[in-house]
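Let me begin by handing over the structure; questions about it come next.
Missing here is one protein chain; the remaining ones are kept as they sit in the complex.
For chain A:
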């Protein structure tokens, strides 16, 4: 149940943002989650109604955009999908790579009035 604590943190940030920007009602919250972050979108969706209960986000929809984990091969300098290729470069077969993306966890935007 790692997700609930993190969602409550999201709610806090959005509430502050809403207050500062004079937002009255939020229809949709969009999060961006990297494939390699420790959040599981399915659980986040499930817990969302409980996490936003009694807040400005109550009744809003949660949308999650999953960002893929991309690695830059340090040997042949090509970019490849890390997760589906088990960390092995699709071009030269090297296991040496630098992670370019996949650990993100962002509040992207809100659709609101």
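Quick notes on this structure:
In this section, contacts are C-beta pairs under 8 Å (C-beta built on N, C-alpha and C of every residue); 3 or more make two chains touch, one makes a residue touch a chain; residues count from 1.
Simple rule for what comes next: contacts and distances are computed from a predicted model.
As stated in its UniProt record, the chain not included in the shown complex is "Hydrogenase nickel incorporation protein HypB", which appears among "Hydrogenase nickel incorporation protein HypB", "Cobalt transport protein CbiN", "AzlC family ABC transporter permease" or "Membrane protein YdbS".
Of the options A:61, A:84 or A:109, the residue whose C-beta touches the omitted chain is A:109.
Which of A:6, A:45, A:67 or A:88 touches the hidden chain is settled by the complete complex: it is A:6. Across the interface with the omitted chain, chain A contributes residues 1-2, 4-6, 8-10, 12-14, 16-17, 21, 23-24, 27, 31, 38, 104-113.
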